[in-house]
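With one protein chain held back, the other chains of the complex are shown just where they sit.
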Amino acid sequence: MQIVQYLINGIALGSVYALISTGFSVIFNVLKFSNFSHGALMTLSAFIGYFIAAANGWGLVPTILVAVVAGSLIALLGEFVAFRRILIRNTSPIYFFVSSITLGTLYEGLVVLKVGANFHNYPRFFGKPIKWAGIVISQSDLIILCISAVALIVLAFIIQKTRIGRALRSVSFDRDTASLMGINVTRTIQFAFIVSGALAGLAGVFLGINYTLYPSLGSLVVKGFIASVIGGLGSLPGAVIGAMLLGIVETGLISIVGSGYMPVFTFVIMLVFLLVRPRGIAGSNIQEKA
Amino acid sequence: MALYTHILTQILITVVSVAGVFVLTGMTGMFSLGQAAFMAIGAYTSGILVTKLSVPIFLAWPAGVILAVAVGFIVGLPTVRLRRDYISLVTLGFGEAITALLNRATALTGGASGLTGIPKETTLTIALLSAVVVIILITFFKASKYGRQCIAVRSDELAAKAMGINVPKVKMIAFLISVAVTAYGGCLYAFYTAYVDPTLFGWKKSAEWVIMVFFGGVNSLTGSILSTFVLSGLPEVLRFLQNYRAIIYAVLVLLVINFKPSGLLGEWELTPANLKRIIKRAGQAKQPKEVR
Partner (left out) sequence: MATLKVEHIYKNFGGVKAIQDFSIEANPGQIHGIIGPNGAGKTTIFNVISGIYPADEGSVYLDGKDVTRMEQHRITLEGMGRTFQNIRLFKGLSVLDNVMCAFDPQSKYGVPGSLLPLGKRFAEEKRGRDICMNFLKMVGLEDYAKERPENMSYGHQRRLEIARALTCRPKVLLLDEPAAGLNPVEVGELTELIQRLSKDIGFVILLIEHRLELVMNISQFIHVQNFGKTIAVGTPAQVRSNPEVIEAYLGKEGG
């Protein structure tokens, strides 16, 4: 029973990591760079959800909606101010790094300006944990798991079955050719940022529920990055699998070593993974073009 | 006067760290978001050795630098063969791990309340001397065979390999030099403020250094140092800006990236030859006026 309990808790934790890692991977796929503003975007949209919705007594669903919309809009704006001209000028990809790092400090700076170093808490959205056959699952875990699963399925559907999803895949594959084929590359990239921002907003609220709301909440994005590396950088299914694995392993480890040392262990797991299987579980092989 | 000495010393310590980041980011095009964690290793190791084990400083500081380089080697090893994204992702995870370690290993580090009682040994003179020596070393490095190879790797990894350049080795050398310099900056810092705590070494610190390098000019050490003075001096002088510090940096850099992507100075370096040229140009500019 203990094992089942760990698995359930691990998957619940992993589902939030999966939101982070997929949100990160969507941008990585399209523009082939690591978007380091993703973490701070999670914080910023979680706080917007808090101040607009939760602090005014609105429920869980409106809070999520506000955060998701905020995340999308900010990501869209971020694309315009930080990445658009780099894309157009086709300058060195190292500028994407600088831009995204800068954008990250900007988002976090805005949060600090508003709340200082204070902690905030979402109101209690959930009732008592559910007990069944010796297994305890908190309502928050259950609901987070369900909403994350729905979000990921919707994401998979959009990417696999819709027109814009196909455009996204072809732009990821080869931007220039996609453009020659009549795909509006700018629109497609904007769409990727909207999707990524929405996932960041959702993940931000869930992190805020699981922990508390504080300005450097976004540093938990590291878990999503590690999940992506384990899963195989650039692979969406890999990102989900890596996140679930990380969630389960962490849940197991926390009971042994405590949560304080967790970042050390997740870091070591990532390092070992890179040494043994640098291409990740999904075996993606992202290389610079020859 | 004391205030200015204080500000100047702090800026010079930052100059040391930024010069280290310049080698990695400016010259080689790699981004470490855990660079501040190496500063932490230097600061804590030297601090602990001196306060808890009474090791003399001239041994404790090198020990801090050497430990940081050893750890840097392990962190760098899996990443130097891979795409550049990996070193950023791995160092970010590394930074979080170090912060967690510093917070938890209370007996050794003092945990969240920090390491106290470090003797105040770093003076303005030592900071200035350190900055000058580091700048000289890196100037030599930039003009050396490894310096050129770093720039080649930044520009085009594949072509670099085709010219026989051992890219993983060059990346590792750049990474370890920058780690060593940053860790030394950590020693200076700890023995200046006499107190360190884990919050000082988060990813935002590393991000700030990257921003300083890019603001000044991607390929210009002169620019990086100049922008360190401007960006860290400004909020010190204009105290009311303190809270907006991060935001001002970000907006400035976004402006630079959008409108002058090579940074303020681009590739320009302050060399004797360039200095002569400036003086000459200034002289020529004056002459016509005198004629009139």
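Letters A and B mark the chains in the order given here, with residues in each chain numbered from 1 onward.
By definition in this document, a contact is a pair of C-beta atoms (placed from the backbone, for glycine too) under 8 Å apart; a residue touches a chain by one contact, two chains touch by 3 or more.
Just so it is clear, the structure is predicted and the values come from calculations on it, not from any experiment.
*Asks:* Among B:Ser46, B:Ser130 or B:Asn219, which residue is in touch with the absent chain?
*Replies:* Of these options, the touching residue for the absent chain is B:Asn219.
*Asks:* Check the options B:Thr25, B:Ser88 or B:Gln149 and report the residue that touches the missing chain.
*Replies:* Touches the omitted chain: B:Gln149.
*Asks:* In the complete assembly, which of B:Ala159, B:Val237 or B:Leu255 touches the absent chain?
*Replies:* B:Ala159
*Asks:* Going by the contact rule already stated, which one of B:Phe141, B:Tyr184 or B:Tyr249 would touch the omitted chain in the full complex?
*Replies:* If we include the chain that is not displayed, B:Phe141 is the one touching it.
*Asks:* Write the list of chain B residues that the hidden chain touches.
*Replies:* Interface residues of chain B facing the absent chain: 137, 140-141, 144-149, 151-152, 154-156, 158-167, 173, 177, 218-219, 267.
Assume only the chains that are shown with their structure count from here on.
*Asks:* Considering only the defined contacts, which chain B positions touch chain A in the complex?
*Replies:* 29, 31, 33, 74-75, 77-79, 81-86, 88-90, 92-94, 96-97, 99-101, 103-104, 154, 157-158, 202-204, 207-208, 210-211, 214, 218, 243-247, 249-251, 253-254, 257-258, 261
*Asks:* Of all residues in chain A, which touch chain B in the complex?
*Replies:* 28, 33-34, 36, 81-82, 85-86, 89, 91-92, 94-95, 97-99, 101-106, 108-110, 112-113, 216, 219, 222, 225-226, 228-229, 233, 260-264, 266-268, 270-271, 274-275, 278, 286-288, 290
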